[in-house]
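Removed from the display is one protein chain of the complex; every other protein chain stays in position.
In order of appearance the chains are A, B and C, and numbering begins at 1 in each one.
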Amino acid sequence: MKIGILGATGAVGQKFIRLLQNHPWFEIAALGASERSAGKKYKDAANWVEDVELPAYVADMTVNPCDPKAMEHVDFVFSGLDSSVATEIEGAFARAGIPVISNAKNYRQDPTVPLLVPEVNPDHIELIKTQTFTDDGSGWIVTNPNCVAVPLSLALKPIYDAFGIEAMIVTTMQAISGAGYPGVPSLDILGNVVPYISGEEDKIAPETQKLLGKLTDSGIETPDYPVQATCTRVPTLNGHMAAVTVKLTNKPASIEAVREAVQGFNNPIADLDLPFAPKQVIKLHDEERFPQPRLHADHENGMQLHMGRLREAEVFDISFVCMAHNTIRGAAGGAILNAELLVKKGYLQ
Amino acid sequence: MKIGILGATGAVGQKFIRLLQNHPWFEIAALGASERSAGKKYKDAANWVEDVELPAYVADMTVNPCDPKAMEHVDFVFSGLDSSVATEIEGAFARAGIPVISNAKNYRQDPTVPLLVPEVNPDHIELIKTQTFTDDGSGWIVTNPNCVAVPLSLALKPIYDAFGIEAMIVTTMQAISGAGYPGVPSLDILGNVVPYISGEEDKIAPETQKLLGKLTDSGIETPDYPVQATCTRVPTLNGHMAAVTVKLTNKPASIEAVREAVQGFNNPIADLDLPFAPKQVIKLHDEERFPQPRLHADHENGMQLHMGRLREAEVFDISFVCMAHNTIRGAAGGAILNAELLVKKGYLQ
Amino acid sequence: MKIGILGATGAVGQKFIRLLQNHPWFEIAALGASERSAGKKYKDAANWVEDVELPAYVADMTVNPCDPKAMEHVDFVFSGLDSSVATEIEGAFARAGIPVISNAKNYRQDPTVPLLVPEVNPDHIELIKTQTFTDDGSGWIVTNPNCVAVPLSLALKPIYDAFGIEAMIVTTMQAISGAGYPGVPSLDILGNVVPYISGEEDKIAPETQKLLGKLTDSGIETPDYPVQATCTRVPTLNGHMAAVTVKLTNKPASIEAVREAVQGFNNPIADLDLPFAPKQVIKLHDEERFPQPRLHADHENGMQLHMGRLREAEVFDISFVCMAHNTIRGAAGGAILNAELLVKKGYLQ
Partner (left out) sequence: MKIGILGATGAVGQKFIRLLQNHPWFEIAALGASERSAGKKYKDAANWVEDVELPAYVADMTVNPCDPKAMEHVDFVFSGLDSSVATEIEGAFARAGIPVISNAKNYRQDPTVPLLVPEVNPDHIELIKTQTFTDDGSGWIVTNPNCVAVPLSLALKPIYDAFGIEAMIVTTMQAISGAGYPGVPSLDILGNVVPYISGEEDKIAPETQKLLGKLTDSGIETPDYPVQATCTRVPTLNGHMAAVTVKLTNKPASIEAVREAVQGFNNPIADLDLPFAPKQVIKLHDEERFPQPRLHADHENGMQLHMGRLREAEVFDISFVCMAHNTIRGAAGGAILNAELLVKKGYLQ
């Protein structure tokens, strides 16, 4: 299938290019970026910051404007657009009949748009049928969650299914790559912690709730647990870590039962042979010093969710840490997995 | 007054030497270290890792063994001893009639030993009278808390006094200097987060509870709130940060009232003119990105407690971050302030 | 004396404010910045990035435009202006009769302008008399060198005087603070080395040559040794390190003789009691692992030059490393020391 990338010169766009390099199903056929970049060769328009070589066939492609007319030849687009322009451009592509698999936040809370993590809520893709961008249903949007909501939703899914969630307190330690490029000035973060990330804390409750919600005829029914979050930036490169304490609904819930729920998680896409799906979606570490961003973020090509320190809590019921690669599992890789699921389910062809 | 330092070659011992360099009341008169170092000049025995010059008069002092007979000429000792030897050595000094101001954990939970933060519980020093190391009361031990319990107790004190504490959830992001030297291998922490620090989490509840406890005729009456803690190591040099969410006892407690309690904190040692006492013990930051270890840990000579992000919580009642210099306020500097209070109160002379 | 600061909101301007806080001779009386900042209170105009508190009396000062008319009440100005505007603004102040002590590069190579490091070439201040900004000589400019040329000139001065310099090969490892704020993106430098700093390498030869040059009736006679330099950025906060190999003119030059020349350096301002002058301007370390930016950059208030690893070279004659605090000794602190010398010599009053 021929795909386009919107926001191709940005940090997320570069990650899409890197990850799609040898994809068995998808071939990059168009690169969309701002007017300033359009018309240039990609290698001249982008400041390549990935630690692999820029693929030669992409280096010489000419960048397009982010205009559906300039990309009519693609089957669908991945969007790594900035939120300041994503509403308009993604909408334009959908209305032009080009499906959009987006990493931007703009449509995540639209009740007709699936906020999708394939291992968590694959059935939500049926929401697509309620979208009205085109009369014939050819154009639509699917989104993936914020880079912190991804690991949280994966860690919480088996716990929520077995025990329900009443409340949650979260502290995150997030990597600098989450801020894009140039992103965080080095004087702000070298040997430092910044105890606030703008806009981040408020996404955790609504996004995890939508992900854990139940598809009904009238849309997604979402749970309503409160979340108290403190999101911090730390000098790590990749991999957002979260320390989580959860109050459960259904009790008693022994820590052994919670552990069994996590380890026995029934991955709904396990049999679909999706190229980007990790073999083991949740890796539960026993060593107390694990997981660690530097050691584990790249496991299973950056698509694995790492949990550790799962224990009975002194306050509420259980406590754990979880970590996933923020720009792969939490952004471009997650979007690619979404596209793979949509192919397998017949939405993309 | 002439003082000795036990564990003088270690990281805490070096900090004592640095901080005492121009102290108006205390003069270093003896340096105690292990048998391996005893007899050497200090400059040959220690691998000086402070970022100031080793004071010349200390450089040429001969290191003593940690034996009270070898240090009879001092008025009291500061102890930066490792916990593996502190019980025995500190006890020996106390029994020999030499008061011990200790940073080690060994005697912190002894019911006759004050666990002291001067701004929090100065009255607890009366416990000294219940100690039985010597018949005449000349030898005794006072301890300061763990480097995380210090900032927590300072931040919690005005809140506890005004509203009471029912429960607390804490995530810490702790600096590498907290592990001493050689301490954390660089391969473990450069660009990384380690989500566990051995022995750290279990100290928070008992130490903050003892600090906030009430002195009675039968000892310290301690509150009994549960604490759920996750202690992590991050690649910062100095300054332990904690993200804290607290359930209060006395409600309603508006965030404005909590803020007033913190800002109106009545510092019990404000008028004592102690050299190491910060002018403003609690600095409450309004900017959401503050406090930060790199920017604020050294304020007021590393003795200030920094709070920020004080806000109403979605779960429980209030949430905030706090941070203090772990090896100054949280260790050697705190011990020196303890000694200063004990001088002023007549226990040391 | 009342002083003004040009470029007061930038990184160098902030350093001036920090360093002048308790200066015995100089009082900040005016803060100049761009039109965008003018009219605001300093605390609102600047993003304070120093790790001490913004002095209260500065916080509430109103920022001026960088216009001599708006600063007529000052005795002289320090300039931390960006090079894009320094030629015009500094010239305007000099023409208005307000002396300028500048950290900018613009006038460094002007043959009438002293490029000054007090311990290296204090006699060069006589060049001021050749300046023609004003008829009565009341307005003039003095500059300090680039942050790498400062440590190099200090390290080379005793060697040059005793042995002459034929050629030099230098590799620098420079701190992120040298690029100002926001400066280097963290994604470029966390766990990384960037082997190029724009504009840096070309300054080393002309600036060190002018510094080591001889004042004559017709201006500065400069030596003409070639310099091969590679300037790199590394993830350190403060302190530029340089590894240097030098070909000497006068031989034989035993390493002992070179060492004696360095250690016996006759500091020409030793007796002037300048507040910012380090007691020992060159600290020669014997331990091979020293100096180190983190351990030594702050010694003597950041004004000391650190040398180490002084040894006979396999190629050419001698090799050593040198390091100094780049934003203190190499920028704002150096400029303040220049002003102090000019006061003592009667140029400022």
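Keep in mind that, in the parts below, contacts are C-beta pairs under 8 Å (C-beta built on N, C-alpha and C of every residue); 3 or more make two chains touch, one makes a residue touch a chain.
Note that the coordinates shown come from a computational prediction; the quantities given were computed from them, not determined experimentally.
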| item | value |
| --- | --- |
| Residue of C:Ala29, C:Val85, C:Leu215 or C:Val234 in touch with the missing chain, whole complex considered | C:Val234 |
| Contacting the left-out chain in the complete assembly, out of B:Met1, B:Ala29 or B:Val49 | B:Val49 |
| Residue, one of A:Val49, A:Val85, A:Ala162 or A:Ile255, that touches the chain absent here | A:Val49 |
| Omitted-chain contact residue, chosen from C:Asn64, C:Ser153, C:Ser319 or C:Asn338 | C:Ser319 |
| Missing-partner contacts on chain A, residue numbers | 49-53, 190-191, 237, 294-299 |
| Positions on chain C where the hidden chain makes contact | 167-169, 171, 173, 188, 190-196, 198, 205, 226-230, 232, 234-237, 241, 243, 245, 247, 288-295, 308-309, 313-316, 319, 321 |
| Residue numbers in chain B that touch the chain omitted from display | 49, 176-177, 181-191, 235, 237 |
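Basically, only the chains that are shown with their structure count from here on.
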| item | value |
| --- | --- |
| Centroid distance [mean C-alpha coordinates] between chain B and chain A, Å | 42 |
| For chain B paired with chain C, centre-to-centre distance based on mean C-alpha positions, whole Å | 40 |
| Chain A: positions in contact with at least two other chains | 188, 190-191, 235, 237 |
